[in-house]
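Data block below; observations after.
Only one protein chain is missing; all other protein chains are in place.
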Amino acid sequence: MATTGSPFSAQPYQGISTFGRRPHTRNLSGVDVAILGVPYDSSTSYRSGARFGPRAIREQSLLLWGYNNAQQVAPFEVLNVVDYGDVDIIPVDIHATHQAIEQTAATIQQAETRLISLGGDHSISLPLLRACHKQHGPLAVVHFDAHPDTWDEEYPTFKYSHGTPFRRAIEEGLIDTAAYLQIGIRGPTAGPQDYADAKQLGARLITFDEAAELGVRNVLSEIQQRVGPRPLYVTLDIDAIDPAFAPGTGTPEVGGFSSYQMLQLLRGLGDLNLVGADLVEVSPPFDSQHITAILAANLVFELLSLMARKTTK
Amino acid sequence: MATTGSPFSAQPYQGISTFGRRPHTRNLSGVDVAILGVPYDSSTSYRSGARFGPRAIREQSLLLWGYNNAQQVAPFEVLNVVDYGDVDIIPVDIHATHQAIEQTAATIQQAETRLISLGGDHSISLPLLRACHKQHGPLAVVHFDAHPDTWDEEYPTFKYSHGTPFRRAIEEGLIDTAAYLQIGIRGPTAGPQDYADAKQLGARLITFDEAAELGVRNVLSEIQQRVGPRPLYVTLDIDAIDPAFAPGTGTPEVGGFSSYQMLQLLRGLGDLNLVGADLVEVSPPFDSQHITAILAANLVFELLSLMARKTTK
Amino acid sequence: MATTGSPFSAQPYQGISTFGRRPHTRNLSGVDVAILGVPYDSSTSYRSGARFGPRAIREQSLLLWGYNNAQQVAPFEVLNVVDYGDVDIIPVDIHATHQAIEQTAATIQQAETRLISLGGDHSISLPLLRACHKQHGPLAVVHFDAHPDTWDEEYPTFKYSHGTPFRRAIEEGLIDTAAYLQIGIRGPTAGPQDYADAKQLGARLITFDEAAELGVRNVLSEIQQRVGPRPLYVTLDIDAIDPAFAPGTGTPEVGGFSSYQMLQLLRGLGDLNLVGADLVEVSPPFDSQHITAILAANLVFELLSLMARKTTK
Amino acid sequence: MATTGSPFSAQPYQGISTFGRRPHTRNLSGVDVAILGVPYDSSTSYRSGARFGPRAIREQSLLLWGYNNAQQVAPFEVLNVVDYGDVDIIPVDIHATHQAIEQTAATIQQAETRLISLGGDHSISLPLLRACHKQHGPLAVVHFDAHPDTWDEEYPTFKYSHGTPFRRAIEEGLIDTAAYLQIGIRGPTAGPQDYADAKQLGARLITFDEAAELGVRNVLSEIQQRVGPRPLYVTLDIDAIDPAFAPGTGTPEVGGFSSYQMLQLLRGLGDLNLVGADLVEVSPPFDSQHITAILAANLVFELLSLMARKTTK
Amino acid sequence: MATTGSPFSAQPYQGISTFGRRPHTRNLSGVDVAILGVPYDSSTSYRSGARFGPRAIREQSLLLWGYNNAQQVAPFEVLNVVDYGDVDIIPVDIHATHQAIEQTAATIQQAETRLISLGGDHSISLPLLRACHKQHGPLAVVHFDAHPDTWDEEYPTFKYSHGTPFRRAIEEGLIDTAAYLQIGIRGPTAGPQDYADAKQLGARLITFDEAAELGVRNVLSEIQQRVGPRPLYVTLDIDAIDPAFAPGTGTPEVGGFSSYQMLQLLRGLGDLNLVGADLVEVSPPFDSQHITAILAANLVFELLSLMARKTTK
Partner (left out) sequence: MATTGSPFSAQPYQGISTFGRRPHTRNLSGVDVAILGVPYDSSTSYRSGARFGPRAIREQSLLLWGYNNAQQVAPFEVLNVVDYGDVDIIPVDIHATHQAIEQTAATIQQAETRLISLGGDHSISLPLLRACHKQHGPLAVVHFDAHPDTWDEEYPTFKYSHGTPFRRAIEEGLIDTAAYLQIGIRGPTAGPQDYADAKQLGARLITFDEAAELGVRNVLSEIQQRVGPRPLYVTLDIDAIDPAFAPGTGTPEVGGFSSYQMLQLLRGLGDLNLVGADLVEVSPPFDSQHITAILAANLVFELLSLMARKTTK
């Protein structure tokens, strides 16, 4: 039986769907970590639907029970975690939406509460990084993705969309490029300049091919080495993972990580100083029997566990 | 734009899914109506899955906005409605589950709060009727369904399941059979005795054939006439409606009501003394693009509106 | 509880899926009606998949229980019905397949066993009519469909496919065109000649528009009048019914009969001399939560009930 | 067999999916009608996905064959119809997108080519009406919808979205409100002011309730009477139709028109001066086995047939 | 061409769906192996639906053809295999259901017929082990699963459910714990005691992490070593496999075995004394295009092949 009185004593199909059955509140007093939904998907270039991502991840998070055997920690016991609800987004205006995201994220972080955000499309990482940077200065960023997302413009003359956030973030000085890794990049691009540009901007671009060649352990060593004691932000585009394991996403790329490889990659971040994270591009209308949302909920659980283990040390 | 500050100022895909975005609380002070989920589906004879009914209906209820144009009332403004969450059910034990349902329902009704329950399979109506009977005595019951649910035993020697609740309720004296109507009955049965038994138990059994012949208005007249000023309980098995309009259910029967006919039937209960209701057998794993859950949310909204109109008179 | 010992005492999800849980046998001694699957779909012009029709209909037939309340008969008690299994079809050769169908159907009918066939695409009606004609001579045919299926050629120089069977049948003298009705015809065609040709071949073509104008009762009167005492074959293409009620078909046409209208049309054939029938074009890969297969199983149950009522008189 | 050489001589699953298998070209010389896709869905308030609407409708349009039996016309023979392809939209910017739509539509109409547009969400009707108004002056508008779409603001301070286009169009003088009908309106709204506002703006608002009471013929009479000889624009939000018949849409409302009622409503516009039309809010990720897209293709075929019949007179 | 006269000479979409197209009979005379369906799913803690497992596995088993190339044996030629049909289960009563299962299983095994059971949820393994123990005494058990299923109580005060069968079995002395291996365990649990308890009860718990580290060959060596000549029962919860390969299950856990790894694990049991087996928790309503059922059918085929190879030696 589940620990009585724990948020997981009810069965997963019962009750109101907050993340991990944590209280839904905007009162941040004594709160260690807030889960924030950001249901914005108007900047996707292929399939929309990520606006339903936060809801689907919350729903499947009720399957998590409470103890992480791999990381040997019960994050909801170690940390005071709340579900902050969603940012109010304006689907017709990316600027107003980004402002609302930044403001909400900043409010949370100013309360000394760490933030894990659930997308929504990848454009949301830019305002999230802005808010995190305010609190922590330039950030080490571990960026799991199939795509570099460092285009200058995805739509002619438009600087903001889900293909450009990391170029903007670098231009704005939010990222410490000495500790910026893109991991899992693959698939066709507009041309060879896409990868070249990402590298020139300072990213350590590890394609999926290279990651497969290196193996999980060597990738983790390089992450550890580059990030070191810096404040770390993890941004995880679910399309870093192969569509067989994560079909519910906007721009799927074949030939990516398995779920297990991604679990290992997150678990291997154990000693780093994780100050914030987002998980984006889960698109439930394209999911298959919720397997993408279940995976996403588990990945957030791993991120929470990383924060919890750091706390207990 | 939605009324600012109303529960419906956010977009339907945003935020935590409580029914109608109402507060999730077990504090009944000043509460007029509570919405209660009863995610029990272990007594279904064909497709299981109704345990996910309450969650799916809550999710789609965020599409309701606030004002009922047909009934000309804004139920959430007139009534203080809360989402009470779910009964803790024990899927392996129908007796323990029925006790928990009865106890929870009684607690709510003893606080002078009216109750609308979301199933779950139809077996749950028995403990719900017991609790309602405690407060109101023998009940007039308008029972929309494809099946009479008045079998003596659905499984040999087992008296309790989703095919027997109304026989049990009549045996226990919970229903005033002078005002008990079964509406929409159709499809194959085990034999001619199924309908005969229901009639002998006192039900006014209106088959779908008869309803189609009579028309909505005449059916409503008969309901009005039989029920009169009695305390009325409405139990709505979603399979009363045709599978084209409500595929997401456990034992679909072809040739039933359209959504619009069911809306008219509910709206026509306007002057009656509705003291409680349930909507059961929504099975989301068998739904098609949520149309059954959307319909169910709208039907609950009509029930709430009936309660609200009565209040405003 | 279902009648103990009846084929329906088990729950619908239990056991081996034969039609109506009837014995699967090729022994026709004392058998009144045989159900035969004809899983051929290579002549469809749009969506294939009807090869899975017989299996899906059998599966959902376990939901039928045993007594037809509308027709007031228990067909499986009145008639000895068996599931004969499927014809061995050759998907790459329509001629060999048609021969196998004709031969199997003739074997059954020579044993004085009536036959209800489950398609498969509509091309199968031609060999089925041939076999039925052998036993009964020229047949009255009530043909429910969205399409006349009286093209001369659907594919250049090919005379046999799912768009041509009734022209071939008329040419071969299988149909008594004085008693041949096409009912529910609608949707775009190649030109005005499509309807004109059907009429010139002798069909009483009742478009859906005309049927809607006439109403079910008048359509039934006309059927009764034309068919009279002739041996009647009913061929029911599931696309006669609107895609909302029967999405799982190969060439859906919007704006057709509701399930209830089709039930009424079949039930209204009560006094006619029904000697054989087929139900075709159920395509499970395009079904939505089995609602088409459930409907098809019910329609076959109505056909069986018609045969049973005739028997009991 | 289909007319040889006609666009419909191939089977529906073969070849490149242009609307009605018409040539894909931007050369408007001698072109009577252009089909234009407008895959913009960033202003939807619930489910996104209408960006895939044009593609899905094109795909299912290959099922249309060529001759409209109800209207007795072969529109592709009478009219030179082309598939103009899609407007280049910018999902992050509704203003730029609306400009592109208006410009493309104006280019087409200036070539004396009539335009039928495939959405996309309903916000696109505003730029389409602007372009049509340039050519024809104030327009009679028959607007089929579940929602009035005459909000002032759907998102605070944002004037343009899928809930506001007809208020904007009226403010801009594009619509001759003496001949503006909203038909099929139903479902919950933010308050009673939603309908009141629409009426005050000049709309003849026919709720679904009223339409059901009046019947199709009386609704058509009123349309005929109000529109008269004015240049008519038809805008058809697929959610005017019940979700059983059209599940694939963004904000489904239960209790709407059947497919057949909508076919009758369009066919009844026969003598009017139809100068342009759009069909919007088809959202394929939420469709069920393509039935919504098939219906939409048929409705466009009816609109084309109306134009063709007028031409042949 | 398939071997003429073999059960696989028909195409997989043809005919009645018994397992491997074997005869459906309860006559056990001369029968080596019986396939038994156990469609009980009322004790699942998350998604129900496993009641449809036996039917779906039977249906996909028609795809198996007859010869196992990896094990180099044609099990249906070597062994007389029948499809025994399903246990009659009572969904509202786990005790009555377990008794029925035990009784049916005992009947089969007393006839010297080996038994492979198709679930159904994992609670069914308890009565199956009881029946097998009667015949063979304490059993070596190889248990593939994501979860230990050795909780004391899953629901307060209820000892029997799908999370507790192996604790009960050990308490009842059915399992020889010196030869009890749990393989593939992973995912969040209620606390660290879940794994600790399983180990204390005597299980050799090999987490997926450890299995991935060891590799298939070393896991097999350890199995061989521990099991030795003991009578072996294999219980395979399909959730041992990753949701990408087996989405159709009740409580999916990300990061599990691939199909190929599981095939290798089963094939590697070649020299052991396999006396019985079950495959559980296949939930077709949550399957994706039948891939879970196809996999399950293949895994049962491997189990049968193991039995056949042993027979031929």
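Note that the chains are named A, B, C, D and E in the order they appear, and that numbering of residues resets to 1 at the start of each chain.
The rule is simple: a residue touches a chain if its C-beta (ideal position, glycine included) is under 8 Å from a C-beta of that chain, and two chains touch if they have at least 3 such contacts.
Bear in mind that the values here come from a model prediction, so they are computed numbers and not experimental data.
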| item | value |
| --- | --- |
| Contact list for the unshown chain, restricted to visible chains | A, C, D, E |
| Selected residue (touches chain absent from view) among E:Q72, E:Q110 or E:Q200 | E:Q72 |
| Residue of A:L79, A:A244, A:L263 or A:A277 touching the missing chain in the full complex | A:A244 |
| Hidden partner chain, residues of subunit E it touches | 1-4, 6, 8, 11-13, 63-70, 72, 74, 242, 244-245, 258-260, 263, 288-291, 294-295, 298, 301 |
| Positions on subunit C contacted by the hidden chain, ascending | 41-45, 47-49, 51-52, 90-94, 96, 155-156, 158, 160-161, 285-286 |
| Hidden partner interface residues of subunit A, rising order | 45-47, 151-156, 186-192, 194-195, 207-209, 212, 242-244, 247-248, 251-252, 254-256, 286-288 |
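Just so we're on the same page, only the chains that are shown with their structure count from here on.
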| item | value |
| --- | --- |
| Labels of chains that are neighbours to subunit C and to subunit E | B |
| Co-neighbours of subunit D and subunit B - touch as defined | A, C |
| Equivalent interface to C-E, taken from B-D, A-B or B-E so that over half of the residue contact pairs match | A-B |
| Chain pair with more C-beta contacts, A-B versus C-D | C-D |
| Shared interface numbering between subunit E and subunit A [over half = same, under half = different] | different |
| Centre distance in Å when subunit B and subunit C are each reduced to the mean of their C-alpha atoms | 37 |
| Rounded Å distance, subunit A centre to subunit D centre (Cα mean) | 39 |
| Chain centre separation (subunit A, subunit C; CA means) in Å | 55 |
| Numbers and ranges of subunit A residues touching at least 2 other chains | 11, 13, 51-52, 91 |
| Chains grouped in pairs wherever the two touch, ordered by label | A-B, A-D, A-E, B-C, B-D, B-E, C-D, C-E |
